[in-house]
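The complex is shown incomplete by one protein chain, all other protein chains being positioned as in the whole.
Coming up: chain A.
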Amino acid sequence: MALRSLATRKTLTLGLNSTRLTQSRALQTFSLPDLPYDYGALEPAISGEIMQLHHQKHHQTYITNYNKALEQLHEAIQKGDSSTVVKLQSAIKFNGGGHINHSIFWKNLAPIHEGGGEPPKGSLGWAIDTSFGSLESLIQKMNAEGAALQGSGWVWLGVDKELKKLVIETTANQDPLVTKGPALVPLLGIDVWEHAYYLQYKNVRPDYLKNIWKVIDWKYASEVYEKECP
């Protein structure tokens, strides 16, 4: 509804460039991606209640607020209102980041009978052994970084697409991995916000980190890695 009225306003002010209008409209709304598995399918590693709230409420809220911020940005740009454009950056980074990060996270998970917990195959498996010694030590390192992260954030396995090198990074809040370096591409992200585990693990984040590997699906990570490092 709001978008339609925005589009109308734009038509009135900018005239008839309908192609550009369609493009900008297409860029403007994001919607919640479906999960490729049921909410309860990751139990007992992650409870169905957590998955449902996490997907339907948290991810949805990031998307709603991201769309809202983009709409306001669009309007501010039309009006040439630079201070609003600048002011909106933090909401865009937070909510847009929340959308990006959770979209990757869902793809990094799968029920045990659908590949969850199976070690990575192919070139990513080799690269992990070369960079970290073994999958076990990669897991240990990511768990340690995730446990030590203050407050809310993410722990990532990424690939530096220029150096063709695997990296472990953490980001605060909803900062996407690219904020740690423009060449970094996320392969696997673990959400260490309290909402990701609190109903089940309470204050014991290390137990959540230990158990999540039982439902980590390496398929997405392997595909992205092979694309970036053919």
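Everything that follows uses one rule, which is that a residue touches a chain if its C-beta (ideal position, glycine included) is under 8 Å from a C-beta of that chain, and two chains touch if they have at least 3 such contacts; residues count from 1.
The rule is simple: contacts and distances are computed from a predicted model.
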Query - Protein name, per the UniProt record, of whichever chain is missing from view ("superoxide dismutase", "Ubiquitin-related modifier 1", "tRNA (adenine(58)-N(1))-methyltransferase" or "Exosome complex exonuclease RRP44") - result: "superoxide dismutase"
Requested in this report: Using the touch definition up top, pick the residue from A:S152, A:T179 or A:N211 that touches the left-out chain.
Outcome: A:S152
**Report entry** Residue of A:E43, A:E194 or A:E228 in touch with the missing chain, whole complex considered
**Finding:** A:E194
Query - Interface residues of chain A (partner: the chain not displayed) - result: 53, 57-58, 61, 90, 94, 150-153, 172-174, 193-195, 198-199, 202-203
